[in-house]
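Complex shown without one protein chain; remaining protein chains in place.
A and B label the chains in the order they appear, each numbered from 1.
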Amino acid sequence: MEALLSGLLSAPVFLAPKPWEDWSLFGEQVVLGLLTGALYALVALAIVLIYRSTDIINFAQSEMAMFGTFAMWSIWLSGVAFFSNPWVLLVLAGLFGLGLGAVVERVVIRPVEGKPVLTIVVVTLGLFLVLNSVATWIWAQGELPKSFPSPLSVLDSWDIGFASIPEHRVLIFAVGAGAMVLLGLLFNYTKVGLAMRATAQNPLAAQLMGINVGNMLTLGWALSGALGGIAGALIAPVVTLHPAFMLPVLLYSFAAAVLGGLNSVPGAVVGGFIIGVAENLLGTYTPHAILGPEMSLPLALMLLVAILLVRPTGLLGERTVRKV
Amino acid sequence: MEMDIWPFLALSLGVSGLVRLLPWGTERQRVVASLLVLLAFMCWAPFVLDNFRLIQMTRIAALGLALLGLNILTGYNGQVSLGHGAFVLMGAYTVAVLLDRKEQLNLIDASPWPFWATIFVAGFLAAAAGLVIGVPALRLSGPYLAIATLAVMISFPIIVRKYGTFTGGSQGIAFSRPPTPPFLEDLLRREQWTYFLCLLALLVMTALAWNLLRGQFGRALQAVRDSEVAAAAMGIHVARVKVLAFVISAFYAGVAGALLALMTGIVNPETVDIVQSINYLAGIVIGGLASIMGSIIGAGAIVFIPSDAANQLAKLPFLDPDMLRRAPGAIQGAVVILVMMLMPYGVAGALHRLARLRPEQVLAGWRQVPALASQALGRLSWAWDIRPRARQGPGSHNPKREVVGHGDGGSNRPTQDEMTKGGQ
Partner (left out) sequence: MRLKRAWLLLAALLSLGLFLAACEEEEGPATPTPGTTPGRPGQVRTDFGVTDTEIKLGHTNVLSGSLAAVYQPVTPALQAYFEYVNREKGGVCGRRITLIVEDNQYSPTVARERVTKLIEQDRVLALVGDLGTPAVTGEVDYVNEQKVPLLYVSTGASKWGDYQRWPWTIGFIPDYVSEGRILGRFAQERFPNAKVGILYQNDDFGLDGRNGFKQEFRGQIVAEQSYESTATDISSQMANLRAAGADLVYLYATPAFSARAFQYMQQNNWRPQVMMSYVNPPVLTATLAGGGNAQAGLQLVQGTISTNYLLDYIADADKPEMKEHVRIMQTYGGPPVQSLSVYGQALAELMVETLKRACDAGDLTRAGVLRAAESIRGFRMSVLLPGITVNLGPRDHFAIQALVPSQIQPDGTPRPLRDQPISVE
C-alpha cells in the first residue's frame, strides 16, 4: 500500500518540489508571502474600517487610492523641492485621501444614504468607473506604467539568511502594524469609535442616542480614504503606477478582509498574511503538471472558501446576532 | 424602412403603453394586449434596425436572461452573488465544446451536436454547478457570500487557461455558428435568425420565471429573504429554497452564456471578465431588484450605457467631445450614479411608483419644488451639516439592515405581485 502510494506520488504528473528538500526555499517563500500579505493587509484594513463605520463594501476604494497616488505623482514631478521628498508625499497622500473620502461621502454617498445597501454599493461601482476614467484621461496618456518614489529603497535589502527583505517592504510592515494598532484603539477604546460602530449597526438608534450620524459616516469615509491613500502611495513603488494598479490589490484585499472577518481589525492583517503565504506555498509545492504556479490563485481562493465554510464570518469576525 | 434604435424603442413602448392605458375592455385584456403589441414590435425590430442595433438587441435578450437569473437569487432571495459571470462563462464554454468540430473533447462525440440541444446542456450543467456552489453558500451571507462568489469568478478563467486541452486555453474555442434553418433561409439573415432565437429563449424563460415567482415558490423566496427565522416558522424549508434559488439562477445564467456563445461563434476567457461579472449586479440594481422587467431594463443599461451615453452627450454643445472620447467611462459612471440617486429602487421601482402617483400628489410635490431645490443646494454646499435630521419616516423599519429592499418604506410600498404584473 505504502509502495503504491509512493509510486503514485512519484508519477510525473504529481512531481512537485518538497519543502524538506530545501528548507531555505521554504523559509524564503514564507517570508515573501508575508511581505505580499502585508500589502493586502493594508488595503484590507481600509475595507474593514469602512465596513465597520458604514456597513457597506466600497468598490471605489481602489480607485480612490489610485487617484490620490496619481495626484501625488503629479506633485512629485512639479519640481518643487519640498514635494520631491517621498515622506512628504506619503503624508500628503494620506491627507488627500482624507479629503477625497469626505468629499465623496458628502457629494456622492449622502444622496443615497439610508437606501438599500446594494444601491450604495452600485453607486461606489459608478464612482469606480468615473475615477478610473478621469485618471486615465488626465494622467495615463503617456508611457505606462509610471514609477512612484518610495521613502525607503526598493532595491536595498536586509539579508536574514534565507531571504532578503527590501527596506521599503519593512516600511509597509511598520505602517500596517501601526494602522492596525491605531484602528484597534479607535474602535475599542474611544467614544468616536464607539459612535461609528453604533452608526453602522443601527443609524436610527444611534441618532436617538444623540450621535450625529451624518458626521460619523463622513468620518468613516474620510479615515478609510486616508488609509487607502497611504496604502496606494506605499503599494505604487512595488507594483508600479497605472490606472488599474490598485484593482487587483483590492480583490486580494477583499479576500483577506473576508477571511479575517469583515468587522475585525486584526483579522484583516491575519487574512492578508494567510492569503499571501498560501498563494506562494500552493504555487511552489503543488504538482506543476496539474496544479503548480498557474493555479496558485484559484487554490488560495479555494482555501479561503473552505475556511469560510468552517467559520462563516471569518477567522476573527464576530457573529452578528440578528433579531427577528 | 430603416429606423434607429431610439425612435424605434420610443414607438414600441409608446404604442404598447397606449394599448395598456386607454380605457377599453377589462384590465386583464389590456395587459395581455399591450404585451402582445410589444412582442409584435420586437418581432418587427429585425426588419427595421440595422445589424449593429440588432446585435445589441440580441445581446440584451441574452444578458437579460443572465440578469433575470441573478435577480431571482439576489433580488428575490437576498443572496448576493458577484460571480454569476462564472455560470455565464460555463454555459458559453459548454456550447463551444459541444459544437466544436475539432476533437477538443474526445470524451463525448466528435460530431457536433444540434445547437438547440447544447443550450439545454449548458443550462443544466450550469445548474449543476449552481447546486455545487449553492449548498456551501447556505453557510454564508451578505458580503461573505458576495466575496466567495467573486472568488469563483476570479478562479474560473485561470482554470480554463490551465486545462487548455479541454477548453482551448487562452486562445478560446472558435466554432461554426449554427446556420439558419433551411426553411427560413430565404426570409432571414443570420443576425435576424440569431435575434429571433434569443428572443424566443427570453420569452419562454421569462414566462417560466413569471409563473414560478408569482406562486408559492416566489413567496417562499421572498419570505426567506425578509426573515429566515420567520420563514422557517411558517413551515418553509429554508435550506431547500435557498439552494433551489441558486440552481434556478445558475440555469438562467448558463442559458444566457449559451446564447452569447451562439451569437459570436467564439468563446475565450475574456468573454466575461471580472468587471463584467460585477456589472451584472449593478445591472439588476439599476433595473430594479426583485423585478422581471427590471432585469431586462438592467441588461439594456449594460449594453446601451457604454455604447450610447458618451456619443449622445457629445452632441451637447457644452461638453468637450475630446474628453468624452478619451474618458468614456466617466460618463458611464456618472450615469450610473445619477440613476441610483434619482431612482434608488431601480428603474422598475421608479416606474412603478410613478404609475401609482395620484395627480393631487404630483401637484403637492410640484408645490414643494422650491423647498426641495434649496435643500439640494444646501446638500451640495460644503457646510458641515450639524442639524440632526430625521432620516426616516415614521413607522418604517431600519433600512440599513435592508439589503435588497424594494419599497420606499412608506405607505405606498408596492407588493411583489404588483411589481411583476406592472401595476393594477
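Criterion: contacts are C-beta pairs under 8 Å (C-beta built on N, C-alpha and C of every residue); 3 or more make two chains touch, one makes a residue touch a chain.
Please read all numbers here as calculations on a predicted model, not as lab measurements.
Trainee: Tell me which of B:188, B:275, B:313 or B:334 is the one touching the absent chain.
Mentor: B:275
Trainee: Which listed residue, A:85, A:164, A:202 or A:215, touches the chain dropped from view?
Mentor: Here the residue in touch with the unshown chain is A:164.
Trainee: From the listed residues B:11, B:188 or B:232, report the one that touches the chain absent from this view.
Mentor: B:11
Trainee: What residues on chain A make contact with the chain left out of this view?
Mentor: Contact residues on chain A toward the absent chain are 17, 22, 25, 28-29, 32-33, 35-36, 39-40, 129, 133, 136, 140-145, 147-150, 153-157, 163-164, 166, 168, 235, 237-240, 242-244, 247-249, 251-252, 279-280, 283-284, 288, 293-294, 297.
Trainee: Take the complete complex as the reference. Which residues in chain B touch the chain that isn't displayed?
Mentor: Residues in contact with the chain left out: 2-4, 6-8, 10-11, 13-15, 17-18, 20-23, 50-52, 55-56, 59, 158, 161, 169-172, 174, 260, 263-273, 275-276, 306-307, 325-326, 328-329, 332, 354-359, 362.
In this text, only the chains that are shown with their structure count from here on.
Trainee: Please compute the C-alpha centroid of chain A, do the same for chain B, then give the distance between them in whole Å.
Mentor: 30
Trainee: Taking the complex as given, what residues does chain B use to touch chain A?
Mentor: Going by the criterion above, the answer is residues 74, 80, 136, 139-141, 143-144, 146-148, 150-152, 154-155, 158-159, 161-162, 227, 229-230, 274, 278-279, 281-282, 285-286, 289, 323, 326-330, 332-337, 340-341, 344-345, 379-380, 382, 384-386, 388-389, 391-392, 398-406.
Trainee: Spell out the part of chain A that touches chain B in their complex, as residue ranges.
Mentor: Interface residues on chain A, with respect to chain B: 51, 55, 57, 59, 106-108, 110-119, 121-123, 125-134, 136-137, 141, 200-204, 207, 212-215, 251, 254-255, 258, 262, 294-295, 297-298, 301-302, 304-305, 308-309, 312-314, 322, 324.
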